[in-house]
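A protein chain is absent from this complex, but the other protein chains hold their places.
Chain naming follows the written order as A, B and C, and within any one chain the residues start at number 1.
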Amino acid sequence: MIYKRSVNYYETDGMRIVHHSNYIRYLEEARCAFLKQIGLPYDKIEEMGFMIPVLEVNCKYKMPAKFGTVMNIEVKIKQFDGIKLTIGYIVTEEKTNNRIVQAETKHCFTNQNMKPISLKKENREIYETLLKYQEQVEK
Amino acid sequence: MIYKRSVNYYETDGMRIVHHSNYIRYLEEARCAFLKQIGLPYDKIEEMGFMIPVLEVNCKYKMPAKFGTVMNIEVKIKQFDGIKLTIGYIVTEEKTNNRIVQAETKHCFTNQNMKPISLKKENREIYETLLKYQEQVEK
Amino acid sequence: MIYKRSVNYYETDGMRIVHHSNYIRYLEEARCAFLKQIGLPYDKIEEMGFMIPVLEVNCKYKMPAKFGTVMNIEVKIKQFDGIKLTIGYIVTEEKTNNRIVQAETKHCFTNQNMKPISLKKENREIYETLLKYQEQVEK
Partner (left out) sequence: MIYKRSVNYYETDGMRIVHHSNYIRYLEEARCAFLKQIGLPYDKIEEMGFMIPVLEVNCKYKMPAKFGTVMNIEVKIKQFDGIKLTIGYIVTEEKTNNRIVQAETKHCFTNQNMKPISLKKENREIYETLLKYQEQVEK
């Protein structure tokens, strides 16, 4: 899935480029758009009593983006075993197709008290949807 | 009360000055520090079942601040009648004493379902503490 | 002009609603989209050597927005005299048409050294474009 997003002025810093912390937010936007597209909007997941906290972020900055730069963010499930979920992202500049950022986030699933749960046991529907999209990546 | 704060790099924008939206956040920091100082830390207020949402912000930008600028933020209760609360702020540069921002925020008090409440009826202790500090301003 | 925008997760706070400082950023987004639409994209304005700092923000919060809320932000030039510019905003929830925020920002025009300038003298084209859109509001 490709999530399209352009850079806002308030997201640039004193170097006149996007502050590196903001890409972590763009990744979240792309992740939420992806979940929505596969039928699992994050607000619905929260309503069902689950949360998907971030366990780890790895982000490589290849090229700076500026105010107004249009970015395409590709989102993919890289790994999912019912307990942990790894999502991969490639952020490119639409105009040149040059890579801006390459990243990965790792997640678990918890109940509302932030206790980790097994999705396989707790919610078969979410489990199978995520599994389906992971399988498609592997093929 | 004076709240002291220096500007972080990620708070500057492409003009190399603090992005104007960040002062709204500095005001919140100063407000929380003030509430703590008068014995009403905001987390305790939330634990007691109350919230103090912002109804209005008025902010005048007098002089830009840069990365590293040390600011003094003066916080005062300007008005309080048990229902609405008006807080005033003056942000100055520590080095020159020049005025950076002059602002005002208006608030009400609500329960956890965001229904407005009368503090006079619901919590006499918070009510009287706020009143005391407002009175000191008036004299 | 109407600028459409939905709320990101990272823009909500501990009350599970959009943090009030973020609306100031949404206003900037809407303002930039408006300037682009009338043929004055902000990056071009900066390239021509001008900046449009914010002198004042007034923002009234009518109703909280949540993660996923789709907002329509109406942007209008309320006043422009070649020196100062006042822009008005009405943020509504798309689904209900209820008002979320009502706001106003005041601006001046400066050169790259942040010295205020008269747009009428310095750049007739920008001056007349802004005037044209202000006139349309007045009629």
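Brief remarks on what is shown
The criterion applied here is as follows: a contact is a pair of C-beta atoms (placed from the backbone, for glycine too) under 8 Å apart; a residue touches a chain by one contact, two chains touch by 3 or more.
The model shown is predicted, which means the values in this text are computed figures rather than measured ones.
For the chain left out of this panel, the touching residue among B:C32, B:M71 or B:I126 is B:C32.
Checked against the hidden chain, the listed residues C:Y23, C:F67, C:F80 or C:Y133 yield one contact partner: C:F67. The chain not shown here touches chain B at positions 8-10, 25, 28-29, 32, 41-43, 66-68. Not every partner is drawn; the one left out touches chain C at residues 9-10, 12-14, 16, 19, 21, 67. Looking at chain A, the residues touching the absent chain are 14-15, 20-22, 24-25, 28, 46, 51, 53-61, 64, 114.
FYI, only the chains that are shown with their structure count from here on.
Relative to chain B, the chain whose mean Cα position lies farthest away is A.
Here the chain at the heart of the structure, going by C-alpha means, is C. Where the sister copies chain B and chain C meet, the same residue numbers recur on both sides for over half of the interface positions. Least-squares overlay of CA atoms from chain A onto chain B yields a rotation of 180° to the nearest 5.
Separation between the centroids of chain A and chain C, computed from CA atoms only, is 29 Å. Each chain gets one centre point, the mean of its Cα atoms, and the points for chain A and chain B are 34 Å apart.
Among all residues of chain B, those that touch two or more other chains are 14, 21.
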